[in-house]
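Only a single protein chain was left out; the remaining protein chains are all shown in position.
Note that the chains are named A and B in the order they appear, and that numbering of residues resets to 1 at the start of each chain.
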Amino acid sequence: MILGPALFFMFACIALALVLNLIRLFTAPTLTDRILVLDTMTVNAIALVVLYGISSGSALYLEAAVLLALTSFVGTIAYCKYLLRGSIIE
Amino acid sequence: MLKRLFPHPYLTMTLVVLWFLLVNHWKIGSLVMATLLATAIPLISSAWWPDRAMVKRPLSLATYTVLVLWDVIVANFQVARIVLFMPRDKIRSNWITIPLDLHSPEAISLLAGTITMTPGTLTADMSACGRALLVHALHAPDPAAVRDDIKTRYESRLKRIFE
Partner (left out) sequence: MTAMLSVGFELFLSAILVGGGVFALIGSYGLLRLPRPMQRLHAPTKATTVGVGAALVVSAFDLLPQGQISWQELLIVLFLLLTAPISALFLAKTLILRGEADPNLPDPGTGTPWATLAQERSDP
């Protein structure tokens, strides 16, 4: 009974967090900040997917969350590697 | 023979558990698949894992994990307080050098991860010879105290577990 409102509250929090991230994405002073913001946004998106999975009662959304977690990590490392070394695969 | 088939027993066990977590149900078919994968992956990738991770005391590793998880939660309240209530110009960020007593690469990477996940500190770099860590502290008026805290709280425990 109370889980519904709590879920709604967290949906709102994550949505607001994503908006804040977007603002930062456009106003970020450095390139590295943008990578950090993208990383944070994907982590927030994972939270959103998991929450939707809870509210719909389906376990399928977890697979999407696993995939997002994997790809966002690889993506962040690839961006950083490119800035650090000038190439991704050496 | 057994050693040739399972060059990395820890890795094999981890892979079996990971496969079960991934498929998310307990059936005999999954066990077969998990065993196949957990045998094949260490065999194929063993060229990149020449050394074995040596865990001297697995039990202390478990208590260490619990300690770190607890500290992660405490860390969040501290960071939240700094982010929300501390005026921007009052935040005293500092670089801290931590000379390492640890030698095994696994222990050092575990220590670096622990530092990043716990109160207001973040591992930023390592010296070229691998004997010191560069740590950034979000709010540390007294860098020496933070260094001593990390060395006594985490590094000494890791040294007991791995060396």
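Rule of thumb we're sticking to: a contact is a pair of C-beta atoms (placed from the backbone, for glycine too) under 8 Å apart; a residue touches a chain by one contact, two chains touch by 3 or more.
Everything numeric here is computed off the predicted structure, so don't read it as measured data.
Asker: Based on the whole assembly, the unshown chain contacts which displayed chains?
Answerer: A, B
Asker: Tell me which residue among B:Pro9, B:Gly113 or B:Pro141 touches the hidden chain in the full complex.
Answerer: B:Gly113
Asker: Using the document's contact rule, name the residues of chain A that touch the chain not shown here.
Answerer: Interface with the chain not displayed, on the chain A side: 1-3, 5-7, 9-10, 12-14, 16-18, 20-21, 23-24, 29-33, 35-37, 39-40, 43-44, 46-47, 50-51, 53-54, 59, 62, 65-66, 69-70, 73, 76-77, 80-81, 83-87, 90.
Asker: Go through chain B and note every residue touching the omitted chain.
Answerer: Residues touching the hidden chain, for chain B, are 18, 20-22, 24, 72-73, 75-76, 79-80, 83-84, 88, 91, 93, 95-97, 99, 112-113, 115-117, 120, 122-132, 134, 136, 138.
We adopt the following convention: only the chains that are shown with their structure count from here on.
Asker: Please work out the Cα centroid separation of chain A and chain B, and write it as a whole number of Å.
Answerer: Using C-alpha averages as centres, the distance is 22 Å.
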